[in-house]
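As you look at this complex, bear in mind that one protein chain is not there, while each of the others sits in place.
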Amino acid sequence: MAAPLPTPGVGPSPEQEPAGACASCALAPSSARLARLGLAPGRYDHVVALAGNPNTGKSTVFNALTGLRQHVGNWAGKTVARAEGGFSYGGTAYRIVDLPGTYSLLSTSTDEDVARDVLLFGRPDVVVVVVDATRLERNLPLVLQIRQITGRVVVALNLVDEARRHGITVDTRHLTRELGVPVVATAARRNEGLPELLAAIAQVATTDDPPKPLRLIHHDPALERAVADLAAQVEARFPGVPNSRWVALRLLEGDAGIEEAVRSGTLGELATPREAA
Amino acid sequence: MTDLLDEAARLRRGLSDDVGDRVVESLYTDAARIAGTSVDRDDARARLTVDRALDRVLTHRVWGFVAMGVLFFGVFWFTIAGAAVPSDLLYVLLVENGHAWLRGIFDAVGSPWWLTGLLVDGVYLATAWVVAVMLPPMAIFFPLFTLLEDFGYLPRVAFNLDRLFARSGAHGKQALTMMMGYGCNAAGVTATRIIDSRRERLIAIITNNFSICNGRWPTLILMGTIFVGAVVPPALAGFVAAGSVVAVVIVGIGVTLAVSWSLSRTVLRGESSVYSLELPPYRPPQIWRTLYTSIIDRTLKVLRRALVMAAPAGAVIWLIGNVHLGDASVAAHLVTALSPLGWVIGLNGVILLAYLVAVPANEIIIPTIVMLTLTLGANTLGAAPGVMLELGDDAQIGTVLVTAGGWTLLTAVNLMLFTLLHNPCSTTVLTIWHETRSVRWTTLATLLPLGLGFAVCALTAGVARLLGWA
Partner (left out) sequence: MTLDELPRGQRAVVTALDLRGGERRRLMDLGLLPGAAIRADMTSPLGDPTAYEVRGALVVLRRGQARTVHVEAGCSGES
């Protein structure tokens, strides 16, 4: 906790003293460029959202990056409201949002709604999906769902220390290829892999050409027709919505949250171009 | 806008109704394929043998409950035993010396008596009391509880107790939100967001008040120590005191279950929803980080809140004790008016008045009671107010409550029960409103525990008097 503060980043001066100074030694060389800004900085260039299944270490990653002390606990459902913080890396200021864990974007409970609303309507520049390396199969459906709405994704394959103990190894290169987005192995509790995670976040945040959202493929011709039909209308109604097919499918399923977004016009906000706040 | 929704509805009718299921299934098919090609399991041990062995004990038919009892009893015992010395130290430092010192300064600069009274005997003393009473137990309780949480034990408790919750029509995760309530009820109420169904969530919200929060632990600990622990030989006092606190916690769990049961059979009737608890792997807690975080964040944050509440309460206490209407102080009038009701429920007028003053925060109950007892008692005894305000330790508080306040064991036991069963603090009430957006449920959540408190205390008082115990 009390390691000396490395050369501060060139980012905007923090409004708040960083709560935990910086990097313990594991972060050493390349993270000399990380400055934890504690509470959300007044000015920031990019918004990063932390999503993932419950109990995968999102809040731990959040704390490691911001120097804050968001509560962590070893049970699913510890975080039930969003928390915000900031860090600066490579001269760029980031606002980062810690979200409640969620099993899927087809949510039903209030904490999951919080996460979903940020992912769908908060227009983050980067979504870091924190996944549990020991339970990859359980975690991937959410990654895939998020990939269906955006290409600006970094997968943090967390808890690799536990995976090692269990005799599990994950081929991150293969996973990167399959998902079409960077996958970084981390052990957030020991600050392992954070420099690489930061580099990946910076790369995705600044790229002008993010990967396309995954296309939903349905093998059911009737469904495919309905989705195509409705997607065209969604696009006519809200030009520029990033993934009209996804929205169309949600509407076909009668998703109350998306219906509300249509009714209130919030969906249109997805379409307006991103701007650095 | 709605044309789009109508169109969606029209198209939906042309599809089979398991569209969503098939989409999820295809997600899992993809996930399984990708996981299959990227994960390599050396030796397909799904769960570590250590985890399994631990679970065998911690969820064992007999040992599971023994372990639960030992762990929770241990937490309280450590809290009570560990807090005694630092608490006494803080009394001496803040209440005795600090108060005298500050009074000296005020006298030296020639401040008028009422200003000294308001600021030193009111605001400062209440604040000092709260620090002395609250800081040590919290600084011990929070880290210990967080260690259990970090280890992954809480979901096991939910697993062990689930059948009781199921029988009461409560959601399985209510055990988790209940345990969050042991830290702070407002946090416990927010934690109920993990419960899907509104009905079960409301039950969890309304019953969260029966988890003793950090603001109420000190009252229980103090009562347990100076009244219950005092009736046994000194060697056993610590255990008996801890036992009495645990007993109140268990009564709290019982009340939680009973109230959940009644609610789910009356105003909140309905099907129980799907329960999806996950048992995480055990993880070695990060001891130093936990200590640091709990003390810096939770303890100091809660303490700051207590102080913010205590300072104005101190002023109020001093004012009602020193502003006179006719022949007696406002406090004396109020106490006289509340006394009959206090007698019926086995408490007294001072305690009820303290609860009125302490509506904003439970943390200040004990200081309020003691200060009111002293102020009024001192007046009755003819001593100058402020003279007897300086007390050394728990035993002296006990003496004062017995001699000046006329307390008995029944008073202490009923105060412990009333601590469990009364309205939630103002922050919790606000949180309940925020989470439910309903005046109706907020009112119910506020008044139901209070009504129960009156009923239960009147019952114990009646029985005790009938049997000649009090």
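First chain written, first letter: the chains are A and B, and each begins at residue 1.
By our rule, a residue touches a chain if its C-beta (ideal position, glycine included) is under 8 Å from a C-beta of that chain, and two chains touch if they have at least 3 such contacts.
As the structure is a computational prediction, the values presented were derived from the model and not from experiment.
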| item | value |
| --- | --- |
| Touch criterion as defined above, residue of B:20, B:86, B:312 or B:360 at the omitted chain | B:20 |
| Residue of A:71, A:138 or A:190 in touch with the missing chain, whole complex considered | A:138 |
| Option touching the unshown chain, where B:172, B:349, B:424 or B:453 are the choices | B:172 |
| Touch with the omitted chain, as defined above, among B:10, B:60, B:304 or B:434 | B:60 |
| For chain B, residues in touch with the removed chain | 20-21, 24-25, 28, 32, 41, 44, 46-47, 55-56, 59-62, 64-65, 159-164, 166, 172, 196, 272-280 |
| Footprint left on chain A by the chain that the document does not show | 103-104, 106, 108, 134-138, 141 |
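Definition applied: only the chains that are shown with their structure count from here on.
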| item | value |
| --- | --- |
| Residues of chain B touching chain A in the complex | 1-2, 4-5, 7-9, 11-12, 14-16, 19-20, 22-24, 26-28, 30-32, 34-43, 45, 48, 146, 149-152, 154-155, 173, 176, 190-191, 193-196, 201, 277-278, 280-283, 286, 289, 292-293, 296-297 |
| Sites on chain A touched by chain B in the complex | 1, 54-55, 69, 72-77, 80-81, 100, 104, 106, 108-111, 114, 134, 136-138, 140-141, 143-145, 162, 165-172, 174-175, 178-179, 189, 216-220, 222-223, 226, 229-230, 233-234, 237, 248-249, 251-254, 259, 262-263, 265 |
